[in-house]
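Just one protein chain is left out here, and the rest sit where they should.
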C-alpha cells in the first residue's frame, strides 16, 4: 500500500502517510490478515482458490465462484475472518464487485453486442495476479432521496460521465461510506440504483487506481474513533483490529478513466440487475462476517460472566444460548443461500436471491438483540469504566485496580479489557453496518416480496380450500 | 391399511373401521399422498431414492440418507408435502426412527458386541420392500417430570420390559401424542430420555405391527375436530387434509415382541445418543414441513387480502413480506443443517446438530408470528363466520350470501372457504406441534448450548482483547 | 332475557329458546355475572355507580363516567370480570356506545341545533332504570374494503336509512361480529367509518329492542364451539363461561325505529368523531378485560407446571415472569389512559386517546406471546388429550387415568381439566378478539400517529442539535 499516493483527509487535515495513520491502522491490520491467513496452510482451503481464468492459486477475495461450493467457502472464509478480527475487514465489497461484473459484462455483451466481458477478464487477471484489494464503490450520495439521478437539482449527486473522450471517460460525483477505501489499491465503481433512460449518464461502472488524479478520500468519524490516537490500547477495546473498519466519502473530481477500465457506460437497462445482483452477493456475506463477529461477542459475554463471578447463573446461560441461537440462524441463512446457488450464463455462480435477502434481513435485527444481551450480561460497568490512563496512573491506579476487581483469580486489567472489547462492539459502527451495509432493511423487503412468488402460494391455498380458479 | 385390525377408541367408543372414520380420514389422505406423489414422475426425484441395501427404488420415507444431498432432499420433500396438504402428513417420525436406528445399532454393536445392526437391516429391507408407514414412538407419558423412569411411583410411566422370554420380550407402558398412529402399519418404539443404570429396563427399542395383541390407540381431541363429522366440508377449512394429522395415546398392555424386532434392550448408556440423534433429525424436518404449511398460510393471507379488496395496502404488503421472510428463514435453517451433514461410522449421514436445533427453535417462534399476521390480514370475520349450514340454508343463506360478500367479483362462498382455511390453520393443533413437536423449546436450548463450543469463542475474545490465557 | 322474542339461527336452524341454548349458555352466564357481582357488597364499589342523571345507584355498565376515577374503575371492573370468567363478558360494547352518545349528541346539538341530547338522556334513564344489556353495534359488513359505503355495488353493505317516515326511520343492512348479541335487550347501532357527504344515509345511530321486527341473528362459529353441545363439561375447558362470548351477524331487514330512539341521522360530519371516540373508549377496555383473562392464563400455566411436577424449573419461572410482565404492561396502559382522561363539553370524561390506542395495540401482540408461553409450559398434551368420554369410559378410562397422571398427588382429571382450560384459551376466539376487537392493529397505528404531535418532537430535536428553525 505504501506505494500509493492517496489524498486522504481526516479532521480537516491531509494525512501525509495514510499507511501509518494510527486511526486507520487497525482497519489496515484487518485487511492485512486477508493476506496472512491465505498463506497459512491451516486456512488455505478457505482462503485461496484456483483461478478459472489462469488456473493459478489465488486469494479467494479475487476469485469468481464457479460452483456452490465456492459460494459456501466464501461465507465460511468471512466467518473465519470475523472471528479473527472481531471487525469489518473490508475486502468483500470489492470481491462482490468483481463477481457481479463477471456475469453482468457477459450478459450485456450477449444482449447488446458490447465488448465488456473480455475487457473485464483482462482486468480480473491483473487483480488476481497482483492480489489487489478493490474497493467496491456502489453507494452514491443520492441527494434528495425522492428524486432520480437526473432529477436532482445538483446533477452530481450520483457519479456520472461528464465527458467521453477517445481514450476514455471523465467521471464526477462521490461515493458515500466507502468501507476500507484507503486500504484499497483499486476502486471499482458501480451504479447504485435502477436507472431509466434519462439517467443514462449515471449508468456507469469502471475501475481506477485509488490514487488517480482527482480522487480524494474524506474519512468519516466513528464513535470513539480518537481513542486510537491516544497512545494506549486498552480503551480501544480491540486494539489490533479496532472492532471496526473505516469508511470514507470518496470524491471523484473529474477523474479520467481509460476505456480498458470501463465496464458499463450508458447501458441503463442493466442497472437494475447490477444492483440486485451485487446486493444479493453482498447480503450473502453478512451470514458469514457478522456471525464471526457474533462468535467474538458471545465469547466475550461468556468470559465477562466468568470474570464477574456468575458464569453459571441460569439467566446468564439462557442469554448466552439465545445469542448462539440467533448467531447460528444468521449463519444458516448465509449457508443456505450459497448451497442453493445456481449457474449464470457466464458460468459464474449466483446465490439464491430470496434466501440471500432473508440472510441480510436477519442481520438487521439479530445483532441488536445480541448486543443487548451482551450488555446485559456484562453489567453497567461497560459504560462507566475509568480510562486506561487512570488504571495505570501511579496515584489513582491502585484504586481502580482494587475496586474493579471481580472474580479474585482474574487480573483487574483483564476484566477491564474484556469490558472494553464489549463496549466497543456494541456501541460501535458495527451496529449501523448491520442495518445499512449491503442496503437498508426496506431494500431487502422489496426484494423478498418480489421473489416470493405469491401467485404460486395463492394457488396452493385455493386448492386446499376447495376453490376453483377461474380461467382468465 | 384396511387389513389391519387396530383397536382404536375415540369419544368413549371403539371405532370399528378406522379406515373409514371421518374424523381421521383427512389425516389418512395426507399419508396417502406420500404414496401418490412418489408415483408422480414430476416429484420422483424428491419422493423416491435408491435403497443402499438393495439398490431398489424406494419411497424416500423409508430411505437412510447416504450423503448430504439425501438430507437436503428430505427437507425439500417435506416442504412439498406441506404445500400440498397444509397439514401434518405424519410419516416423517417413522422415517427418523429408521434413520436413527441405522446408525445407533451399528455403534452399539461396535462398542458392546451386540447383534442389532444385521437384525435392523433385515427389518429395514422389509419396510422398504412393503413400503410401510411406521409410527416412530418416542414420547413416554412421563408421569412426574421431576422424577426419572425408575423413580416414578407407577413404574409404567415409561415403556419398559416387564418380561424377557426365550423368543422375545414383553413390554408395558404408553406412548403419548403418537402422530398418525392409526395410519401406520408399524410402530417403532424408542427411549425418550437419557437413562441411567437404574433405568435399564426402560432402555428399549423395538418394532411391532400396530395391531399387535395388547396395543390400543386412544385418539386425542383437537380443536374443532368434530367439524369433520358434520357432513359438510367448508367449515373444516381444509376438507381433504384437515389442516392437521391426528394424535393418539398408544397403550402397550403387555405386548409381546419377538427378538428379531428388538433393537435395544438394556443398553442404557446409548439412550442419550438415541434421543439426541433422533431429535436432531426430527428437528431438521421442521424446516421443511412447516415452511410448506407456511407457504399455504402466506398464500391464504394474500388471497384473502384480495377477496377483502385490499391486496395492495402498504401495511398488507408489508405483513406478507414479513411472513415470507420468517418462512424462508426457517427453510434456510433446515437446508443448512442438511447441507452441513456428515457421515457417521455406519455410513448414515447425520445433520449438523447445532443448526438442526436452531432450525426447530425458530419453528417454536416464527409460525406464531406468521399466524398472528395472517389473522391480522384476514380480519375479524375468521372468528365470527356463520356455519356452512347457514350459508346453504334456503331461508338464512341469502343473508349470509349477501352480507359476507367482499370484492364483488369473488363468490361469497370462496371468501368463506378461504377464511375457514385460515381459521383452521391458526387456531389448530399445528400451533402446538410447532412448539412441542420434536421436543419442547427448552430441549433445543440445552442442545444448542451444549454444541456452542463456548470455550473456543471465549478464546477468540481473549485474543482480541489482548488477554493472555493462563496455562492450566 | 326470557321475555325477548329473538330470531336466532345457528347451523341452519332457528333456535327456539335462545335462553336455554347450550352453545350460548356459557356466554349468558358471563353476562349474568355482571348483575350478580353488582349485588355483592364486596364488589359494589367497582360494579356500581351513582347515575349523574338520577342520583340512583346503577350498574356501572350503564354509567357515564363523570371523572377520571370513573374511567379507572371501568378498567378495574373489567379486569375483575375477566378474572372471574376467563372469557369475554360482552357487556362493555353497549356501555361504550352509551358513553360515546352521551357526549356526541351534546356536541351535535351545540353545533347543528339538533335535539339528540335530551332524547338520548331519556333513553339512558330507561337503560339505567331497567339495568339493560345493550349490544353496541358498530362494525358493518363493509363489502369491498377499498370502497366507501355509497360506492359499494350493493348499497346495503353499511347499515343505512332506507326510508324516513313521520314517526321514525326504516333501516337496512347488517352488523358483523356482534358480541353477545343474543344476550342483549337492546341494540345501539353506530356508524363504523368516517363518512363523506355522499354517505349521508349511512351516518345513522339509533337504538332498538333486539327482538324488533326485521332483526335476525345468525350466530357465528367458533373453534370447538360444539363441545358445549356434547353434554360433558371437561372438554369445554371453562365449562361455566366457555372461555368465549359469542358473536352474531345481525341483519336489519328493513327495521322500523321511532324518532325517540334515533341519535344521529345524516350528520356525516360527526361520523369520524363518533368512530374515534367510541374506539378509544373501547380500546381502553382491553387493558382491563384481557389482563383479567391473562391472570387466569398465568394461573393456569403456573398450576399445570405444578401438576406436571416442574413448578420450580428456572425456565418455567422465567416464562411465568414474562407472562406477568406483559400482562401488567397492558394493564398499566389501560390505567394510564384512564387516569389521564379529561372532561368533554357534555361533562362526560374521555380517555387519553393516544394512550388508549397504545393500550389496545399492545393487546394485539402480548396475548399471543402469553399464549405461546402458556402452551410451552403446559406441554404437548394440550393438543393430544383424549376426550372426557374416554376418561370416563368404563373400559378405556382406566388407561387414560393411569397414563395421564402427572404429579402423583394430583387427580388425573384435574390435570386434564387444567390442560383443557389452557387449550380453550389459547386456541380460541379470544386470540382473534385480541387482534381485531375494537379495531384492527392498523386502525390503532393511524390514530397513534395522528396524536403523536411529531412537529413538537421535531422542534425538541432541532433545539438540541443547534438547528435554527426558519420562520415561515
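The first chain written gets the first letter, and so on, giving A, B and C; residue counts start at 1 in each chain.
We take it that a residue touches a chain if its C-beta (ideal position, glycine included) is under 8 Å from a C-beta of that chain, and two chains touch if they have at least 3 such contacts.
Note that the coordinates shown come from a computational prediction; the quantities given were computed from them, not determined experimentally.
Asks: The complex has one chain that is not drawn here; which of the drawn chains does it touch?
Replies: When the entire complex is considered, the left-out chain reaches A, B, C.
Asks: Of A:4, A:19, A:53 or A:427, which residue touches the hidden chain?
Replies: For the chain that is not drawn, the touching residue is A:427.
Asks: Return the single residue from A:69, A:131, A:390 or A:413 that touches the missing chain.
Replies: A:390
Asks: Can you work out which residue in C:131, C:269 or C:340 touches the chain that's missing from view?
Replies: C:340
Asks: Of C:179, C:303 or C:384, which sits in contact with the chain we cannot see?
Replies: Going through C:179, C:303 or C:384 one by one, C:303 is the residue touching the chain not shown.
Asks: For chain B, enumerate the residues touching the unshown chain of the complex.
Replies: That gives, for chain B, the contact residues 314-315, 318.
Asks: For chain A, which residues reach the chain that was dropped from this view?
Replies: Chain A touches the chain not shown through residues 9-13, 139, 141, 143-147, 153-154, 156-157, 173-174, 176-177, 216, 218-224, 226-227, 235, 247-249, 251, 253, 308-310, 313, 315, 364-365, 368-369, 372, 375-376, 379-387, 389-390, 392-393, 396, 399-400, 402-408, 423, 426-429, 431-433, 435-437, 440-442, 445.
Asks: Need a quick check: the contact residues on chain C for the chain that isn't drawn.
Replies: Its contact residues with the unshown chain are 72, 83-86, 233-234, 237-241, 243, 295-300, 302-303, 306, 317-318, 320-321, 324-325, 328-329, 331-333, 335-337, 339-340, 354-355, 358-359, 361-362, 414, 417-418, 420-421, 445, 448-449, 452, 454, 456-462, 464-467.
The rule is short, and it goes like this: only the chains that are shown with their structure count from here on.
Asks: Go ahead and note the Å separation of the Cα centroids belonging to chain A and chain B.
Replies: Between these chains, centre-to-centre, one finds 39 Å.
Asks: Report, in whole Å, the distance between the mean C-alpha point of chain B and the mean C-alpha point of chain C.
Replies: 37
Asks: Mark out which residues of chain A touch at least two other chains, giving numbers and ranges.
Replies: In chain A, the residues touching two or more other chains are 318.
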